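One chain of protein is taken out of this complex; the other chains stay put.
Each chain gets a letter, A, B, C and D, in the order it is written, and its residues are counted from 1.
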Amino acid sequence: MEYFIELLFSGLTRGAIYALIALGYTMVYGIIGLINFAHGEIYMIGAFTAFIVSTVLSILGFPLLAIIVLAGLAAAVWSSAYGYTVEKLAYKPLRHAPRLSPLISAIGMSIFLQNYVLLAQTSDFQPFPELIPEFDFMEPFVHIVGSSDMVILVVTTLMMVGLTLLIKFTRIGKAMRATSQDRKMAMLVGINVDRVISATFIVGSALAAVGGLLIASHIGQINFFIGFIAGIKAFTAAVLGGIGSIPGAVLGGVILGLTESFATGYVSSDYEDVFAFSLLVLILIFKPSGLLGKAEIQKV
Amino acid sequence: MISFEELKRSFLVSLWFVFLTFPILVIKANPIERTIIWRWENMFFVAIGSFVLSILIRVVNTQKTKRLERRSASDSDTTTSEPLIQVILQNPRYLYPLAGAVTVFALVFPYLFDTYQTNIMTTALMYVVLGLGLNIVVGMAGLLDLGFVAFYAVGAYSYALLNAHFGIGFWMALPIGALFAASFGIILGFPVLRLRGDYLAIVTLGFGEIIRLILENWNEFSQGPSGISNIPRPGMFGIELSLEAAILYIYYIMVALVIVTIFVVNRLQDSRLGRAWIALREDEIACQAMGIDKTKTKLTAFALGATWAGMMGVIFAAKTTFINPASFTFLESAIILSIVVLGGMGSILGVIVGALVLILLPEYLRALSDYRMLAFGAILVVMMIFKPQGIISNVRRTYKYQKQKSGDVQ
Amino acid sequence: MNNTILKVSGLSMHFGGIQALKQLDLEVNRGEIVALIGPNGAGKTTFFNCVTGIYNPTEGDVILHTLQGKTSRLNGLKPNKVTEKGMARTFQNIRLFQSMTVLENVMIGRHCRTHSFILGAILRTPGNRQEEQAIIERSHEILEIVGLADEVDNYARNLSYGAQRRLEIARALATDPSLLLLDEPAAGMNPQETQELVQLILRLRDQGYSILLIEHDMKLVMTLSNRIYVMDYGEKIAQGTPEEIQSNPVVIKAYLGEDLDA
Amino acid sequence: MLELRNVDAYYGNIQALKGINLEVREGEIITLIGANGAGKSTTLMSISGIVPPRNGQVLYKGEPIHNVAPDKIVAMGICQVPEGRHIFPQLTVQENLDMGAFLRSDKRGIQKDLDYVFSLFPILDERRHQAGGNLSGGEQQMLAMSRALMARPDLLLLDEPSMGLAPLIIRQIFEIIKKINDENNTTIFLVEQNANQALHIADRGYVIENGSITISDDADKLLANQDVQKAYLGG
Partner (left out) sequence: DDTIKLGVAGAHSGDLASYGLPTVNAAKLVVADVNARGGINGKQVELLVEDDVCKPEVATNTATKLVSSGVHVVLGHICSGATKAALPIYKNAGVIVMSPSATNPELTQSGDYPNFFRTIASDDAQAKTQVDFALDNRNLKKIAVIHDKGDYGKGLAEFAKQFIEKSGNAEVVLFEGVTPGAVDYSAVVQKIKRSGADGVIYGGYHPEASKIVTQMRKKRIDIDFISGDGVKDDTFIKVAGKSAEGVYATGAKDNSSNPLYTAAIEAHKKTYGEDPGAFFDSAHAAAAALLNAVEKAGSTDTAAITNALQANDVATTVGNIHFDERGDAVGVGFAVYQVQNGQYVEVK
C-alpha cells in the first residue's frame, strides 16, 4: 500500500509537471489551432533565465526569498517576451497560410531556439540552484513526497483554477474564446485579434516559465534540450485531455504521469512511454476529442 | 529612401532584441565557480545585426508594395501572370526536355562528382522518395502524420532481421519491407480513422515512438540500442561489389526508384483514387455524401505512403549497413514533413525540390559548423514566411475534353 | 409497378434533450417534385441528415426503391452507401471541394459509379482509360445541364454563390441518383437566378429525376412542387398540394404568415 | 455619415471592387443590390476593414477609416452582420449575444437590449444555453442579427439578413430593420438578394455590377426602373 501511495505521488508530480507545460500548449492551440512546437523551448528559455538570474543573484549575495521572486519574475518576463516575439516573427505572417505552414515554422523555431541556447550557454548540463527549500514539516513524509513535489502540485492546481477563471469570466478570456472560434467575426464584434493572440502567447509563455522554474529546481539541472521531451509529453497531455481545454490539460497531464509511474512501478520502466502512448491511442479511439474536449460542432 | 520614422522603428526593434537576448547571450554564469562572465560584445552584435536586418526588411517591403502599386496602377488587363515554373510544368513542350535533361544529369552525376557527393545525393534521393510517400498521406489525403518514420523503421528492420535470421537478400527484402510497412500502415490506420486533424497527428507521433521504443527495449528481437551491424549492401546477381561500386549501384537504384515513384505518384494523383483523397482532405462529410468510402480511401493512403517508407527503410539499411533505433526519432519525421510542406504540399516537383534543399542544405551548411543547425532552423522559418504555400505550389490539373470520342485525355 | 421511390415512416431523432424529429412519415413518388417546408429549426435539415445517413436516427424506417427496381432499407447505412443506393443530396451550407476545379468536383460525384483503384491508377490499362474518359464526358454533360460548362477549369472557391449552388447540384447528379435531395437550393440567389434554378429543376424532373427539396422561397415552392409537406417542431403539421397548403390555416399561422405575395 | 470614394479592393490578384463611390446619410436605410459575385459583400468588408481597400478612401463622419483596424471601426459605431452568419459555434446563444456587446460596459443597458432581442426572437430565448453551432440555419441568422444589435451601432451593415429564413420571419426581419431605424435612429446599410423587399423599406438604393456601381437612385425610382426590374426583381 505504501508503495502504491509512493507511486501515486510520483505520478502526480510528473503529471503536474506535464500539466504546467501543457497549459500553455493548450491555450495557444485553442486560439490559433497551432501545435506550437516551440513551446517546449519557451519553457526551456524560462528555466534558463531563472537559472542565470538566480545564479547571478546568489553570487551577488541576495537572500533566498528575493532570489526566488526575482528569478521567477525574470523567467516570466523573458519567456513572455520570447513567446511574443516568436509569434510575431514566425506565426503572424502565416495567419492566412495553409494549415501546416505554421507547424513547420514552429518546428524551425524550435530547432533555432534550441541551438541558440546551445551556442550561447553550451550543451553542458548546469546545476540548477535548489530554489524550493526542503520544508521541515515535510520531513516525516519525505520518502513518499518531497517539498518540491508538493509545491509543484499546489502551483499547478492554482494555475489551472486561475486560468479557468480567466478564460471563463474575464473580458480577455471571452475575447480569446471568440477569437479561437471565428477570427473574422471576432474582429467584427470589436476584438483586436492581434492583441488577443499576443496576450495568449504571453500568458502561455509566462506559465511555461513558472513551470520551467519549478521543474528545473525540482530536477536540479538544465541544459538546452530539456524543452524537447517535456514539450512532446505536454503536447500529448494536452491532446489526451482534449486540446483547448484548460482542465483537460491538467487531467491529461496527470493521467499521463500516473500511467508512466504505475507502469514503471508495477511493470517496467523500459516500456513506460509505450504504455503512455498506448493509453493515448486507446483513449482517443473512444473519445476522439480527448477526455474533456468538446466534440467539434459540425452542423451539416 | 529610408525615412526618419523607419530608422526610429528599426532602432526600437534592435532595442527589443537587445533586451530579449540579454540574459542568455550576455550573461554566462557558473554556479560552481561562482563566476559571472559578461559578454557585452554579444549585445553589440545583436544590436547592430537586428538594426541592419530590420532596415533591410523595411526596404524590401517598401519595394514590394511599390511594385504592387505600380502593377495595379498600370492596370493593363489584370492578367494573373503565372510564375515561370508553372508555365514550364504545364507545357509539355518545356517539361519533357527539362525532365530529360535532369534525368541525364542524374545519370552522369557520379562521374562528375566524387563518391562523397554521390553518397550525399543518394541520401537526398531517398528523402525525395520519403517525401513523395508522405505527400500521399499529408499532401493529398490531408492526414497529418507525425510518425511516418515508424514505417521507415519497419522497412529497415525487416531487411536487417530477415537477412540476419533467414539470409534474405536485398532484392527480396525490398518488396517484403514495403509490404510489412504497408501492413503496419493499415494496422495503424484502422483505429485512428475516426480522429481528426491534430488528434491524428499526436496518435501517429505516439505510434512512431512506440515502434522506436520497442526496437530499443526488446533486445531479443532487435538487439536493442546497440543496433544491427554488417547488413549487406545490395549485390548484383549474387556478386558482392566493392564499396565504390556498391555506392554507385545504390545511387542508380535510387535514381530508378525516384523515377518510378514520380511516375506512380503522378498517376495516382490524377486518378479516381487521387481525386478521392483530395476531396477527403477538403471535406469529409461532403465526400461521404458523394459516395466515397472514407475508411477504405484513408487506409489506402496510409498503406501506400507506408509502402514507400518501407522501401526506403530497406535501402537505408543496405546503404548504412548498420541500423539502430536512434535513427528513427521524431525529428526524422519532422524533417520529412518539412520537406513536404516546404516543397509545396501535394506538388510532386515541390516535394523533390524540398527534399533536395532540406537534405543538401545541412551538408553545405557544414561550413558554418556550430551554427549549422541554428541556420537550418532559421531557414525553415524564413522560407515558410516567404513561401507559405511551399516553394512550388500545387496547381490542379485541367482536363482537356473533346466531344468526339477518340479524344485522348492528356 | 410500385410508384413510390422513398418511403419514410416513423422517423425520430433526439439531440440530447431536444427532439428534432418526431414520428415523421413521408413519401416521394417517381417523377415528383416534393417540397419540405417549415419554420426555421423545424427539423428539415435534420430530416435530410437522418435519411442520408449523416445522423443515425433514433427510430424509424427509410426505404428506397431505386429506378432499377431494387428496394433497400437505408437505416444505419453510412452516407456513402446511401449515395450508392441512389440518393444524393446538396447541403444547406455549401460544402464544395474548394480547392478543386469545377470539373473535378463533379468527377468526384462519379466515384461511386466507377471502379478503378490503385493498380488501375498506376497501370492505366485501356479499360481504366476508358473509364476515366467516360467520367470526364459524363461530368461535362452534367455541367452543361446546370449551365456551368464555361467554368470547368475554374476553382470551385472562385465561383459566385449561385454558381456554387448549381455546382452542388451537379455534383449530386453525377452520382446517378434516383432521388435528389436539395437543401435550400435558392438561398442567396436573386430572383433572376432563382428563375434559372426553377428551370433547371424542372428540366431535371423531365429527365426522370425525382426531387425532394427544402426551401423557404414560397414562390419557387409553389410553382415547382407536386406535393408539399410542412413541418414544425419536428412534427408533420400538414401535407398536400400547393393550393391546399397555401390555404391551410395551421400552415399560415406557423409558417407563411398572412399575405403570401410579398 | 459614410462615404466611399473610388474604392478598389483586391483578393490577391483578383480585383473585386473597381472604383466604388457611394454615400450613406445619417438615419437612412440604404440598400445595395446586385448579382452574385458583384462585390456586395466585399464592399461591406472594405468598410469594416476586413478587406482594406487598396486604393481610394472610406470616410466615416468625415474621418478616413480605410487604414483603421477592424476592431477600432467597430468601436467607432459601425457593426456588421456578415454573410453566412458567423456564429461562434461553441459559445452558447447567450454568450454569442454577450460577445456582441463586447465593447460595451453598461450592464443595465446590455440587459435591456438582451430583453429586447429576446422579445424580437423568442426562439433564441428558448435556445439560450444551446451551443450556437447547433442552431438551425434560420435560428443562426436571428442570432447573428441580434448579436449585432447588442453592439448598439450607429451604422449597421447587414449582409443578406433574409437568407435562409422562413417567409414569416423574413417579413419580421424587414419590419425589425425598419423599427431599429425608426426607434433608435440607427443608420442601415442593407445588402440583399431579396431586392424587392429591401427596396420597399429603403430610402435609396445602389446597384452594383462587376465591382462597379452602375445605378444609384431613390428606392421607389429603382423599383420602377425597367432594367432593375428585369435584372433583380424577377419582373
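Please note the rule applied: a residue touches a chain if its C-beta (ideal position, glycine included) is under 8 Å from a C-beta of that chain, and two chains touch if they have at least 3 such contacts.
None of these values were measured; they are calculated from a predicted model.
Asker: Of the chains you can see, which ones touch the chain that is left out?
Answerer: The omitted chain makes contact with A, B across the full complex.
Asker: So one chain is hidden, and I want to know which residue out of A:Ala66, A:Val154 or A:Ile229 touches that hidden chain in the complete assembly.
Answerer: Answer from the full complex: A:Ile229 touches the omitted chain.
Asker: From the list B:Leu161, B:Ala178 or B:Ile247, which touches the chain that is not on show?
Answerer: B:Ile247
Asker: Which is it among B:Asn266, B:Thr295, B:Thr320 or B:Gln389 that touches the chain not included here?
Answerer: That would be B:Thr320, which touches the missing chain.
Asker: On chain A, where is the contact patch with the chain that was removed from view?
Answerer: Listed in rising order, the touching residues are 3, 6-7, 9-11, 13-14, 17-18, 118, 122-127, 142-143, 146, 149, 215, 218-221, 223-226, 228-230, 233, 260-262, 264-265, 268-270, 272-273.
Asker: Determine and list the chain B residues touching the chain excluded from the picture.
Answerer: On the side of chain B, residues 31-32, 114-116, 119-120, 123, 216-217, 219, 224-227, 229-230, 242-243, 247, 316, 319-324, 326-327, 363, 366, 369-370, 372-373 touch the unshown chain.
Just so we're on the same page, only the chains that are shown with their structure count from here on.
Asker: Report, in whole Å, the distance between the mean C-alpha point of chain A and the mean C-alpha point of chain C.
Answerer: Centres of chain A and chain C (C-alpha means) sit 48 Å apart.
Asker: If I count partner chains per residue in chain B, which residues reach a count of at least 2?
Answerer: Expected reply: 285.
Asker: Among the residues of chain C, pick out those that touch two or more other chains and give their numbers.
Answerer: Residues 45, 54, 91-93, 95 of chain C each touch two or more of the other chains.
Asker: For the complex, give me every residue of chain D touching chain C.
Answerer: 14, 33, 35-37, 84, 123, 130, 134-139, 141-142, 160, 163-171, 193, 195-197, 231-235
Asker: Give every residue of chain B touching chain C within the complex, in rising order.
Answerer: Chain B reaches chain C through residues 264, 267-268, 271-276, 278-279, 282-283, 285-294, 300, 304, 396, 398-399, 401, 405, 407, 409.
Asker: Under the stated contact criterion, what part of chain D meets chain A in this complex?
Answerer: Residue positions touching the partner: 48-50, 69-72, 74-75, 79-80, 82, 86-91, 95, 98-100, 102-103, 131, 133-135, 147, 151.
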